[in-house]
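Dumping the structure here so I can ask a few things about it.
Heads up, one of the protein chains got dropped from this complex, but the rest are sitting where they should.
Order of writing sets the labels: A and B. Residues in every chain begin at 1.
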Amino acid sequence: MIYWFDLFGTAVFALTGLLAAKDKKLDWYGGVVLAMVTAIGGGTFRDIALGRTPVFWIQDDAYFWVILSTAIIATPFISRMHSPGRWLVWSDAFGLALFNVIGCQVALASGSSLIVAVFMGMATGTFGGMIRDLLVSEIPLVLRHEIYATAALMGGIVYIALYHLPIPSGVAECLSMVTCVVIRILAINKQWSLPKLN
Amino acid sequence: MIYWFDLFGTAVFALTGLLAAKDKKLDWYGGVVLAMVTAIGGGTFRDIALGRTPVFWIQDDAYFWVILSTAIIATPFISRMHSPGRWLVWSDAFGLALFNVIGCQVALASGSSLIVAVFMGMATGTFGGMIRDLLVSEIPLVLRHEIYATAALMGGIVYIALYHLPIPSGVAECLSMVTCVVIRILAINKQWSLPKLN
Partner (left out) sequence: MIYWFDLFGTAVFALTGLLAAKDKKLDWYGGVVLAMVTAIGGGTFRDIALGRTPVFWIQDDAYFWVILSTAIIATPFISRMHSPGRWLVWSDAFGLALFNVIGCQVALASGSSLIVAVFMGMATGTFGGMIRDLLVSEIPLVLRHEIYATAALMGGIVYIALYHLPIPSGVAECLSMVTCVVIRILAINKQWSLPKLN
């Protein structure tokens, strides 16, 4: 079941990449590259740093097909889609929460310490979007003023805290994801932000 | 023979990096870095993602020497060279076609599926130039309006299609490269481009 959610999260992240490409007037190839980078960039970094190669999308090309299908299906409707649509924000928060948990799990399974596991969760959830922003010559949004990585951080801490308790792993996963999604959505609705450095 | 062509392609890609550095008024070290990134960036990504480490230029330092020699030999003439010179465009198309085939071959030899092999061909041929553009704060050209990655894609599809047929591997390589070069050169001369997303 996590697997199907993972493919759904991949499709949602791919869509945000495609929308970024549209905003910058890239061509279709640029759109597919941004979709890929957003969807699999974080997990690729995680796998490479942990030494889990070939990386996940080489071992299982379902991720590629999902991204390509998303790009093909979404392209005819792209002119009518806008970045901050309500369902996209919720789906994106869900994708972030899920990728975050998966990143924590993969890192722990590879023998990482707890702090590295929390970081790898955040990296899995946020690095793809960071590389996407880099490719269109923007200072990544996540570094500037959004509670995005912070939501992932909180979800990761919840997951790690519950990880050693004698409860079913599904419960830890759910509570972590709920924490992350709730913080993310609240942050958007209440326009929370981290203090600037100065 | 592929090996010598490979070193030639490396030199050509290094030269395009050096020219990008000149356009942005970087210093000589910046020029060498851009030359390196353009020439070995794509293959480095491919090797790392496939888990083929140490990467190719660590295993065989001929690539380094070729890039350094190219930079040293080209520097005195750099003020008279211009990016879109005819021979450079042809050499660059040849380098793209060759790196593309090598990328496909390496991915297949590592057990990748066909779609991943085609992608790894494109990545080997185009990611170096993408990182070069990133380093000089440009949205990569390949994402915006050129038929460059698309030429690699077509070459890769031809190679994959012929790969399982009982023909000599040299024939598949040649046909793939011819496809890629012809599409690239036609695209430049006829000013083809992919449709923008909007």
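Convention: a residue touches a chain if its C-beta (ideal position, glycine included) is under 8 Å from a C-beta of that chain, and two chains touch if they have at least 3 such contacts.
Remember, it's a predicted structure, so these values are computed and weren't measured experimentally.
Student: From the list B:W57, B:F94 or B:Y148, pick the residue that touches the absent chain.
Tutor: The single option touching the absent chain is B:W57.
Student: Which one, B:T44, B:T150 or B:S176, makes contact with the chain that was left out?
Tutor: Touching the chain that is not displayed is residue B:T44.
Student: Considering the whole complex, not just the chains shown, which residues of chain B touch the missing one?
Tutor: 18, 21-22, 24-31, 33-34, 44, 48, 53-55, 57-58, 61, 64-65, 75, 78-79, 134-137
Student: Which chain A residues would touch the chain omitted from the figure, given the whole complex?
Tutor: 48-51, 53, 110-113, 115-116, 119, 130, 134, 137-140, 142-145, 149-150, 193-198
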